[in-house]
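The complex is shown incomplete by one protein chain, all other protein chains being positioned as in the whole.
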Amino acid sequence: QAKQVIGVSIPAADHGWTAGIVYHANEAKKALEQKYPNVQIIVKTAKDSNEQANQIQDLYTVNKINALVILPQESAPLTRPVADLKSKGVFVTVVDRGLTDPKAQDAYVAGDNTAFGRVAGQYFAQRLGAQGGNVVVLRGIPTVIDNQRVAAFNAAVAKNPKIKVLDARYGNWNRDDAFKVMQDYLTRFPKIDAVWASDDDMAVGVLRAIQQAGRKDIKFVVGGAGMKDMIKKVMDGDALIPVDVTYPPSMIADAMRLTVESRVTGKPMKATTIIPSVLVTKANAKQFYYPNSPF
Amino acid sequence: MSTPNPPVPPPPAASGAVPPAPPRPFLSRLAALGPLLGLLALAAVATALNPEFLTVSNLANVLTRAAFTGIIAVGMTFVIISGGIDLSVGSLAALIAGVMILVMNALTASLGAGAATIALGMLTALVLGSLAGLFHGVTITLGRIEPFIVTLGTLGIYRAVLTYLAQGGAISLGLEVGDRYSPVYYGTLLGVPIPILVFAAVALLGGLVLNRTRYGRYVQAIGSNEQVARYAAINVTGIKIATYVLLGVCVGLATILYVPRLGSATPSTGLLWELDAIAAVIIGGTALKGGSGRIWGTVVGAILLVTIENVLNLTNIISVYLNAAVTGFVIILVAFFQRSRR
Amino acid sequence: MSTPNPPVPPPPAASGAVPPAPPRPFLSRLAALGPLLGLLALAAVATALNPEFLTVSNLANVLTRAAFTGIIAVGMTFVIISGGIDLSVGSLAALIAGVMILVMNALTASLGAGAATIALGMLTALVLGSLAGLFHGVTITLGRIEPFIVTLGTLGIYRAVLTYLAQGGAISLGLEVGDRYSPVYYGTLLGVPIPILVFAAVALLGGLVLNRTRYGRYVQAIGSNEQVARYAAINVTGIKIATYVLLGVCVGLATILYVPRLGSATPSTGLLWELDAIAAVIIGGTALKGGSGRIWGTVVGAILLVTIENVLNLTNIISVYLNAAVTGFVIILVAFFQRSRR
């Protein structure tokens, strides 16, 4: 059987979640190459869309890949370059951050960003209950998925008219920025009931800021994605971190596995595989805890 | 002051007061070629690691990519030689891309997705670029503010305005116009990709303007010593403003080539291009403090930066985490080889 | 011309040519205060928009945040005055943070989570910072490579090495050491947060060194004209290296204060700090081409930058997308008010 070269193009490990992506991609590469001696997997990381576009071009021109598994830095800018590869006969699996034109891909494996926002929003609506409360939001970086998540969150929270979203600012999926934004929220709003940090890295910064200010009014903080430290807190019943919402970086491994299997066996791959975003609570936390992952 | 024959007798043989200059030392000439040698060495390593490097299609890829920051870097060379700096080029490219796409999308309704729409989009890019350059130039010269500050400010402003226009997401080019426009990036002329041709033209023109026109001469004189230039009755303010406008036009041009590539503008379009462009200029042998420099060096610098990235993509020997380290290391190494010049 | 006493002869009859100096023009003094006035104006606006701005706790937040880049900016002031630049400080901070945490975690096993471990961790930070500075200084002076290039290279290298050490993830401080260490960031002395105290001390010391010591004078002389400094028997190489080492130590110090804040180092730690630090220096009135500058200006610049961000967070009048635009605008505005100096 002909050798299969699979290119994997993912964002550089610029924060916790993408670090998880890089980790899982490299683990999957080892496992899959072991299992299928005829398969070669090339993992590349890119620091921005432009570099990633260059990278997949190189994977095609030089490495002569048969299939590409890509987690695009950004949706819109990578649509054209990916479509270009597909038109040249490369099998394309897109992961997580979707392209703007689904025709540019063969298969799509993703977390559910709408659910990610909705699940969190529903928890807020229910937990804050009848008397409602003041909520502040930290957004990621300006991207489509961030817009989706925030929109879904707002929609879900709106179900409880007593909840007031005081402000939503960018924390850039970054601990430091989240720390500063939270500090200023605390200065500005004398009473905050809950924080949607929308990402576990940002939740780390938020917690520190609350701790520093010694504020007792905040009842809970919800991050997201499933960083091991946060899952641990949920498991341990930390009052401030009662729940988390999954968005597992291991989805890259799933996508790689599905792609390789379909290439090797010749069986078609499902067009869309959605890895649901679920609420992690004290009850189910154990099954989401990976102590060996960097994330 | 007219006699063709000098009124003074030729100097007596014995004087030799000011002996003729000895030929420029070979080593210093060699050092001037530093970046080029660096590029060749890198190419040799690349080919050894993966012979695919030398294929026409790969080289075309590399040069095409170098075109964007390369074109900007040519404009940046003028700014830096004149003693200035522009940190805003990446943001400006993003903003231009966004506005240009919005304009083309809007025009499609009335003018259709044809050449007229695209031409007007391109015009928008060039006008926007030169207006931004004009603003920089005027604020820096007449406003007497450090170029670093002015363009650090506009760096924030341009990107923020784009983010606002895109409402945090992406501004995407309509599919139909996109298809009509795409040859500007993906097309070739006599087998050579269009961006490479444009890059080559810009570089040649830049070299000509810098070395063979009054304007270029004045840019060097101003960067070397502004006071002297002023005493030589050079319009220092005008020339400096012109360098920023020129750079703005280069940014517009680069964006014109870039938009069909990815067909969209997002808050992260053009991120850190300023660093790449400035690095290309400095690696090429232009001094950051201005006064003198060379366009061909800049071109080599721009290609070199892209080549490093390309080589890293072609091989698998280095941990993905360490890519940036290799780039950093190569940059220092290349600079080391041209160092004796200074 | 007669008394043999001092090495220098007494006045010749005709001299006596030195009239008493009239006071320095008021306006030029005012302009020098540009950044400070800018800061005060900003504070006034901020208070009007949200009176919470003036609370002790908010001001403490602002100053504490300003401490990191502020301390680095003090070191950067020396480097820039001497005619250099350092782009690597943000990456270096990240690397130092990572290594420092690894060292402390490792030492916890043998030395426990006590003061000894923390002290050795801090020492690591300072040593690492000065070694990096030494490398920069030596490569720039003896290696004769543009500072821009050297530190652009190490910018990539340091962050890549950290990413490698963290395997892309976060390097986190052990919980117990973290708790023992946290007062360095969160603690106060006489009600003032420790980072503010350290920042103040660094700034005072920096000002003293720059204006009142031989070293500071030499730094200015070198930046003003390196050749003249060399002819005046100043050890140009040594002094320049020292500025980079000094900056490295400042980065180490800033990191020491920073690590207890979040207790971790990630690939995005210290991202773009170099831009903030350099901007603080330039906004503070130091010229990018070197020769002269002032520490207090740098301090004001660093605080100003953080304040803009703080004010934006405290109010809601501007779309979140446009935050960066406001920052850019204010930077240019402040620079405008101090411009007449140049």
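Chains here go by letter, A, B and C, matching the order in which they are written, and residues are numbered from 1 within each.
One rule holds in what follows: a contact is a pair of C-beta atoms (placed from the backbone, for glycine too) under 8 Å apart; a residue touches a chain by one contact, two chains touch by 3 or more.
Note that in this section contacts and distances are computed from a predicted model.
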Answer for the undisplayed chain, UniProt naming, from "ABC transmembrane type-1 domain-containing protein", "Amino acid ABC transporter membrane protein 1, PAAT family", "Dihydroorotate dehydrogenase" or "Ribose transport system ATP-binding protein", is "Ribose transport system ATP-binding protein"
Indicate each shown chain that the hidden chain touches within the full complex. B, C
Selected from C:Leu40, C:Ala201, C:Val228 or C:Leu272 as touching the chain missing from the view: C:Val228
Quickly run down the residues of chain B that touch the omitted chain. 1-2, 6-8, 10-11, 13-22, 208, 212-214, 217, 220-221, 223-225, 227-229, 231-234, 291-292
Residues on chain C facing the left-out chain by the touch rule are 1, 4, 7-19, 21-22, 24-25, 208, 211-214, 217-218, 220-221, 224-225, 227-235, 291-292
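Convention: only the chains that are shown with their structure count from here on.
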What whole-Å value do you get for the distance between chain A and chain C if each is reduced to the mean of its CA atoms? 35
Rounded to the nearest whole Å, what is the centre-to-centre distance of chain B and chain C, using the mean of the C-alpha atoms as each centre? 30
Where in chain B do residues touch at least two different other chains? 163, 167-168, 321, 323-324
Two or more other chains touching the same residue: where does that happen in chain A? 12-13, 22, 142
Chain C contact footprint on chain A (complex, rising order): 12-16, 18-20, 22-23, 139, 142, 167-170, 174-176, 179-181, 183-185, 187-188, 201, 204-205, 208, 211-213, 229, 293-295
Residue ranges of chain B touching chain A (in the complex, touch as defined): 50, 52-53, 55, 57-58, 61, 65, 163, 166-172, 175, 178, 182, 186, 261-272, 306, 309-310, 313-314, 316, 320-321, 323-324
Once bound in the complex, which stretches of chain B touch chain C? 85, 139, 143-146, 148-150, 152-157, 159-161, 163-164, 167-168, 275, 278-279, 282-283, 287-289, 319, 321-329, 331-332, 335-336, 339-340, 342
